[in-house]
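Note that this complex is displayed minus one protein chain, with the remaining chains in position.
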Amino acid sequence: MSDAASDIAKLPARGALYPAGVPAAVRLAGPWIALALLFLLLPLVFASGSALTMLSLMGIMIVFALSYNMLLGETGLLSFGHAVYYGLGGFLTVHAMNAVIRDGLPVPLPLLPLVGAAGGLLFGIIFGSVSTRRAGTAFAMISLGLGELVASSSLILRGFFGGEEGVSTNRTKLLHLFGLNFGPQIQVYYLIAAWCLVCMAAMYALRRTPFGRMCNAVRENAERAQFVGYNPQVVRFIAFSLAGLFAGVAGALAAINFELVNSAAVGAEQSGLVLLAAYIGGIGNFAGPVIGAIIVTWLEVMLSDVTEVWQLYFGLLFIGMVMFAPQGIAGLIMVHEPLWQARAYGSMLWLAVTYLIALLPALVCLAGAIVVIEMTYHISVKASDGPAISLFHLTLDTTSVKSWLAAAVLLGGGFVLFRLTWPLVGAAWHDAFVEARGAGRAK
Amino acid sequence: MLELVTISTLNGVLYGMLLFLMASGLTLIFSMMGVLNFAHASFYMLGAFFGFQISQYIGFWPALVIAPLLVGGIGALIERYGLRYVHRHGPVAELLFTFGLAFVIVEIVQMVWGKGPVDYRVPQSLDFSAFTVFSTNYPAYKMFELLTAVAIFAVLFAVLTRTRVGLIIQASLTHPHMVAMLGHNVPRVFMLVFGVGTGLAAVAGVIAGPALVTQSNMAAALGPILFVVVVVGGLGSLAGAFVASLLIGLIQTFAVSINLSVADVLGRLGVAPPTPGGVLADVWTVTVAQLAPIIPYLLLVLILIFRPVGLMGTREH
Partner (left out) sequence: MTAHVRTMLFAAATVAVTAMPAAAEDTVRLAYVDPLSGGGASIGEIGLKEFNYLAEVTNANGGILGRKLEIVPYDNKLNAQETLVQVQKAIDAGIRFITQGNGSAFAAAIEDFVQKYNERNPGKEVLYFNYAAVDPVLTNEKCSYWHFRWDANSDIKMTALTNYMKTRTNIKKIYLINQDYSFGQAVRKEARAMLTAKRPDIEIVGDEVHPLLKVTDFSPYVAKINASGADSVITGNWGQDFALLLKAAADAGLQVDWYTYYAGGTGGPTAIKQANLPDRVFQISEGVANEPYAPAQEFEKAFRAKVGVTLFYPRAVNEIRMFAQAAKEANSLEPVKIAAKLDGMQVTVYDGGDGFMRSDDHQFFQPMYLSKLGPISKDQPFDEENTGWGWKMTGRIDTKDTLVPTSCKMNHPS
């Protein structure tokens, strides 16, 4: 008996990434300090103007997607109109900035996202009081209706929404502190990064409070949550308002970055984008929306340079994720967590090798699919441009049978080979888990 | 004034019937499977484009039959291999699947037919004026749309309430497990319903295509209104969808012709106008016509707050 007890004591602590003996404070603050350092040093690697813009956009999207996940991942509320709080926070911020400039108030720029937060919270409370009476599909429909309502009224309330052109401002005209006028993009990046860090820490902390746990409980089984003594509607309402608050901060940061907010910020597309980002990243995990925000922002900016049918690829990616990986990218990574905890490094390495082996034919199959899509697009819409297209640094003739045959071979052959690797990966997976389970026993 | 009312009523009923053609399929699917098919408007658009393409080769009337069958077939396949697969991941995943599907269908249509409008015309046999109301001609094609929509409603109602298949469908609505235990192939019923639902949307597309502009943004234009109709009418009620379509069609058509603004009403009561440039000033000058696109969403939000089952719905969520 004592053998087993001492064996158990020797097991690595659950969730331990550090060796035992590291003080709790370091364990808690460590990742955040590392993150802060990362944010600080990123511009040294990605220094060009558009890279800084991209990083700024990612920072904004991270806050937005995390706020969305407070609703979807934590509380189980699927909202199709979350951009309303993002956009309204942004509008209030630009109006506040213009008021500060006009009246010469001594308010420095870094404080402005507080306006966005207040605005997001206010509208979250107002709209949340009617939206959160129901959950499930009814809630989703209300959010859709509210979103469309606000987006449509943007053309009517021209004073606030600025009509089609939106409302613009100048971020360099506010009070300058420490000689920072926030003209250069690098200064804006650091402002966004700082706020992003603060919001991330806040939302992470919120998750771990009893309130956060109750949100999870309401997500799982609202009736049981009632038995424990909490009113699910109140829980949802508070979660909704707080999600609105953080979405408002994201909107304010976007307003500062672009110096322009228009009605697209409250629109259905913006709502759809944040849904995509959170879902692709993985809604069951805190890091999921962060990953999703980074990927979706990057794709959105760069993909349209590469192909004109980027929206099709987006849609296919989304459907693929829904069908085959509904837990998102973060979920896929976390599937390997038991292996990591059991320190089954050997089999993990072999697993990674089998992944790579499976990756090669999959890439070939994907290349074939891309060729088919691009050639079809070229033939049906751009035939007047001539038969040749340039893809993967090669020129292909869309009218020749050879090109189509090559594409079919890539697609079909790649898929067949891919399928052949599945048993290999399956076996490696099985071995890895056996080893992981074995490590938990006497060893 | 009378002319305006008559024309608006006729047009409102027509627009409502068009909405109903689409909403009927969506209601069926929603009430059967609890899945809100976001891609429904995209199937409507597919129907329009298929109708256009087929009518280029063999004419409008064959297209009216073939295009819905094709689209219905595609819908059934999507249900079998897509939706059913996603079902195991939960209701959120199903919803998101149809969401992504809507997107992809629009993109494929753009890829094949381009982004501009296509020349889909009213068939020669219907291209005349049916009658003249006051001094405005009323095209025969619009009467045809009206008659088709009413006919479909009648057929659907009859099938659902009088035939065996219809009774099984109605039973699967509330007691799917029981129906399965009785030996009926519930998944096959689902596939059939999905196929028929999307086929109905395609019929709406084939018919509406020549009247409206057949373009790849058709789905986005009518999609949100469709959901309003289904939810307002009531989840699970075909009669409710009929009533809601008519209601929304009439409201939108009438609202567009009314130029009354807040200023007109309150101004007559002696209320002073607010200072220009602010939010209140915008609300002051807004006319009912400008509000017309918003009214359906207002209705949606109000119904969902006060009567979530819809006007005539039977199923609570």
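In order of appearance the chains are A and B, and numbering begins at 1 in each one.
One rule holds for everything that comes next: a residue touches a chain if its C-beta (ideal position, glycine included) is under 8 Å from a C-beta of that chain, and two chains touch if they have at least 3 such contacts.
What you are looking at is a predicted structure, and each value in this text was computed from that prediction instead of being measured.
Residue-wise, the contact with the chain that is not shown comes from A:Tyr355, picked out of A:Phe160, A:Trp340, A:Tyr355 or A:Phe433.
Taking the complete complex into account, A:Met302 is the one of A:Val22, A:Met302, A:Ala388 or A:Leu420 that touches the chain left out.
Check A:Ser241, A:Asn262, A:Ser347 or A:Thr398 against the missing chain and you find that the one touching it is A:Asn262. Residue B:Ala221 is the one among B:Val65, B:Ala221, B:Val265 or B:Leu302 that touches the chain not shown.
Residues 48-51, 53, 57, 155, 163-166, 168, 170, 172, 183-184, 254, 258-260, 262, 264-265, 269, 295, 299, 301-306, 308-311, 317, 320-321, 323-325, 329, 332-333, 335, 355, 358-359, 362-363, 366-367, 370, 384, 391-393, 418, 422, 425-426, 429 of subunit A touch the missing chain (whole complex, contact as defined above). Remark: the residues of subunit B touching the chain excluded from display are 3-4, 7-8, 11, 14-15, 110, 114-117, 119, 121, 129, 135-137, 139, 211-213, 215-217, 221-222, 253, 256-257, 289-290, 292-293.
Everything below uses one rule, namely that only the chains that are shown with their structure count from here on.
Centre-to-centre separation between subunit A and subunit B, using Cα means, comes to 33 Å. Within the complex formed with subunit B, the subunit A residues making contact are 72, 78, 130, 133-134, 136-138, 140-142, 144-146, 148-149, 152-153, 155-160, 268, 272, 275, 279, 309, 311-312, 314-316, 318-319, 322-323, 326, 373, 376-377, 380-381. Taken together, the subunit B residues at the contact with subunit A in this complex read 34, 36, 82, 85-86, 89-93, 95-97, 99-101, 103-104, 106-108, 110-115, 224, 227-228, 231, 277-279, 281-283, 286, 290-291, 293-294, 297-298, 300-301, 304-305, 308, 317.
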